[in-house]
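Note that this complex is displayed minus one protein chain, with the remaining chains in position.
Which chain is which? They are A, B and C, in the order written, and residues in each are numbered from 1.
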C-alpha cells in the first residue's frame, strides 16, 4: 500500500471517467477531442505514477510518457485537420450531422 | 479651488495628493480630431512634452485640437465617456464642444497656447483630481436601452428575456445605444454593434433589415393578438414534407427535426409580445436580483457576472421588470433621437462594450434545445443549415465576420475618417469608408468670409483651399492678380504641399510604428508650415535627409512594396505614383514659368506613393526657390454678379470649385475634391488584405475626410 | 536571502527598462516618468467593460505577471544567486514563457472587444513562429553545456561566449524574445497603429498597471535569458558577477528597445513566413553546426 500511488491513480481514474463522459456526451468534434485529451492525460498520470512508485529505475517508462505526449499532439493535429476539412465540405463539425459515418 | 469636470470621487488628501501630483505630471492625451489635424494646425505635440494615448481608456486628457463638426463632437463625447476618471478636457481655439462638458482649460490654438494650457491643466489636476461630488456624464450617443437577442440569430430582437424561437437558446442581454436618422438605419446600427452578421443571408434577415425597428415593434404588437396559440412547427432538414408540431426525429431518416424558421419567428413575436403585455399589466417591481445562475437558482445578482459556485455566466431572470420597462423607454428615446453619426467612434474605442465579440459574432448555428420541456430529448438545431448561405472565406471555410469600427479617431488613420471594416480573423472581408459630413459651405456671405470658412473646414490644406477660392473668385469677377503675386501664391501652395506631405509621412510612420521618423517628420512639418522662402532653403538639408531616411532606411520599403497597387481612374499623387502624369499644375501658366514638369513613378503601390510624395517635396522646394517669395492668397473684392470656376492641384489631388456671385456675395458653390474618388478604391484594394496592410494602404493614400462632402 | 536580492534586482531592472522604453517610444529619457506613470495609473478609475468575461479579464494580467516572475526564477544573477537552480532550468523558462500566450489570450478575450480579441488571437497565430525559435537555439546552447541547468550553461561559456560560438542562435533567440515580449516591431497584439492598444485597449487603472508591469518583467526575464544563454551570464573581468549580469541585461534590453523604434511593424503573415521558412531552417543549421563544432573542436 503506497498512499501517494493510490492518490495519483485515483485522480487518473477520475480524469478517465470525466474524459470518457465528455468524449461520449459532446456533439462537437472539438469537444470530443477535449475528452480524448483528458483520457490521455489520465494515462500519462498513471504512467508517471507507476514509474515513480513502482519502478523508478526504468527510464523507458518516461520514454513511454514522451510517446504518449507525442500521440496527444498528433491526435490534436489530425483531429483538427479533419475538423477543418469537414467544416469546409459540410459546414458542420457536429457529430449528429456525421450521418454518413453511421454504420 | 476649481474642480475638474471629470474628477474622480473621493477626498483629495494624504496619499491621493501624491497621486494627483503624479497625474499632473503624467498627462496622456487622446487627440481629437487627430494628430494629423493638430500637426497641420501648427501644434508640435512632442515638443510640448505631451504623451499621446492610443485609446481613450489610457488617456486622462482629451485634447481638442481642431474643428469639431457635430458628428465628431458626438463621437468625442463617447471618447470622453470612455476615459477613466480623473479626466479633463483641454480645448485649443474656439470650438463648439457639442455634448461634451465645457473645457477645463481653454487656450489659443498655437504651440504657446498648448504649452500654457498644459501648465494650467497640471495645476488643475493637482488640486482637483479628486472631488467629493462628481458630475455624471452621459454621452447622448451612448444613451441606451437594453434589449435581448439570440447570439445565433441577431435578427431576433426582443424587449424581454426568453428563448430564441429559432434555436431555443436563451436570449442574451445587450445594450443598444445611439440612434440613427431613421429607424431603418437604427436597426442596421444595432447589427453593426452587436451583429457581425449583417452579411449573412439568413431567412428572416432580409425581412428584418427591410423592416424598421419601429415597424418590427408594431409587428410584435399585432402578433400578440393573433398568435396566442401559435406553436413552432418542426420540419426535417432533408424531407420537407415531414412536419410536426413537436420536436422529435424524422420517421424517414432519423434526423432531428428542426424548427421552421418562419413559423418560429412568428411564434416568437407572439410569445414575446404576449409576455410584454402580461408584464405591463403588472406594476414595475424592482426585483432584488435580475440575474441568476442557471444551475444555482439561489444565486442572484444585480449585475451580470459569473456564479460564485460554478463560474457559469449569470442569466437574466425571466421576469426582470426593470429591464422590460427600460427597453420600452429606450425605444421612445430612440425614436426621438437626432441624427447620430458618431457611432463609428462609439465603437471604435470604447464601445467595444457594445461589440459583442464573444457570443454574437460566432453565430454559426444554433444547436438548440428546448430545455424547458421535460422528458423531451433536446431537438437538434442543424449546424449545416445555419452555416448555409454564410459568407465563405477564400480558404473555403464558412466564416463569421466581425464588423469592427475604425475611426473617426483611430490612431492609425487620418483623424475624422470613419471606417467599418469587416474582419475575417486578421484579414479584411469588406470595408465601408466615409469621410465626414462636413457642414455645408456657407452661402450668402462675402467672398472673404467664404474663403476663410472653406479654409477652416479643411484643416489639412487650408492654404490650397484659400487659393482655390481666390482663383474661383478671380474667375468670377474677371480680376487677375499681378504675375509676381500669382507666383508667390503658387509658392504658398507648394509650401503647403511640402508640409502636407511631411504630415502624411508622420502619420504613416506613426501607423507603422516608426516613432522616431514620425517625430522628425512632424517636427519638420511644423517648421515648414510657416517658413518663408529663405527659411525653406535652410531646411532643405534636413528635409532631404529625412526623405532619404524614409525612402531608403528604416525598412519602409519592405513594408510598403507591392501592397495597395492602384491602377486605372485616379488623380493626384496616387495617379502619378501609378504612372499617369495627371496634374492640374501641368499647363498652368504660373507653373510653366517656374519650369514645372509632372513627376511620375511606375509601380502604383504604396511604396511608389511614398517615393512620389518624397519626389514632390523636393520638386516643391525647387519651385519655391524658383518663385523666390511666398505670399498668402488675398481674396479680391467683388461687386456684382458672375460665376467662375477654378481647379487647383491640392496636396491630395485636383480640387475644383464653382462659384456663383450675386451682388458681391457668394450665392452658390460646388466643390469637388479627390476624396470620394480615392475612397471609392479603398474597399476593393484592401479586400482580403491583412488588417495591418490594409491600414497601411489606407494611410498611404492620404485621404482627407474633411473635404468629403461639400 | 537570494530570493529577496533577485526580486530587488528585478524591480530595479524593471524600472530601468521602463525608463529605456520611454526613451525608445517617446524619445525622452526621464528617470522619474515610470514612477509617476505608475502612481497615476493606480489613482485612475478602473472600468469593467460590459458583458466582459470577468474571470478572464481579471486573471489575464495576473497570469502574465506570474509567468514573467516564474521565468525570472531560473535566471542566475551570480554564482549561487538564483531563485531555483533547476536541473532543467532552460526548459522551465520555456514552460513559463508559454503562459505568456495563455495570459494574452485571456486578456484579449476577456474584455469583449474586437481589438483585444484580434490582438490575443494574433499572438497565438504568431506563437509557433517564436516558440520554435526560442526552443531550438536553446537546444544548441544546451548541447554545448551538456546540461539544461542555467548555471551550467553560463559556466560552459567560460572559454568563449555563445554569442561567438553560435551567433546564428543568438540572433534568432533575440528576435524570438522580442516576439514573446511583443516589443516593436513585432508588437502585433498591441500595435498602436493597427489595433489601438489591442489587448491592452480595454484595461484601465491598476489592472493596466499590472499588465504593464508584467510586460516589463517579461522583457527583463528575456534579456536576462539572452545574457545567460549567449553573453556569458555573470562572467566578466574586474567587476563582481552580479554587476556584469545586470549591465549585460540592461544593454540587451536597451538594444531590443532601440531596434524596435527604428523598424516598421512586421505584419503577421510576413513574420510567420520569415520564422517558418528562414528562422527554423537557420535554427536547424545552427544545431547541426554546434554539434559538428562540439565534436571537432571541444572548447
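Some notes on this structure:
By definition in this document, contacts are C-beta pairs under 8 Å (C-beta built on N, C-alpha and C of every residue); 3 or more make two chains touch, one makes a residue touch a chain.
Quick note on the criterion: contacts and distances are computed from a predicted model.
Its UniProt record calls the unshown chain "NADH-quinone oxidoreductase subunit J", which is the correct pick from "NADH-quinone oxidoreductase subunit J", "2Fe-2S iron-sulfur cluster-binding protein", "Branched-chain amino acid ABC transporter permease" or "Dihydroxyacetone kinase-like protein". The omitted chain makes contact with just one of the residues C:2, C:94 or C:139: C:94. Think of the hidden chain as still there; on chain C it touches residues 51, 53, 55-56, 86-88, 91-92, 94-95, 98-99, 101-102, 105-106, 109, 112, 121, 124, 127-128, 131, 147-149.
In the full complex, chain A makes contact with the omitted chain through residues 1-22, 24-31, 33-35, 37-38, 41, 44-45, 48-49, 51-54, 56-57, 59-60, 62-63, 65-67, 69-74, 76-78, 80-85, 87-88, 93, 95-96.
What we mean here is this: only the chains that are shown with their structure count from here on.
Mean C-alpha positions place chain A and chain C at a centre distance of 32 Å.
Residue ranges on chain B touching chain C, taken from their complex, read 8, 16, 18-20, 22-23, 25-26, 46, 49, 51, 54-55, 57-58, 60, 82, 84-86, 129, 172-175, 304-306, 311, 348-349, 352-358, 402, 404, 410-412, 423, 425-426, 509-516, 519, 554-556, 558-559, 690-693, 695, 699. Looking at the complex, you find that chain C touches chain B at residues 24-28, 32-33, 35-40, 42-47, 49-51, 53-55, 109, 111-118, 121-122, 125, 184-185, 187-188, 191-197, 200-205, 208, 260-265, 267-270.
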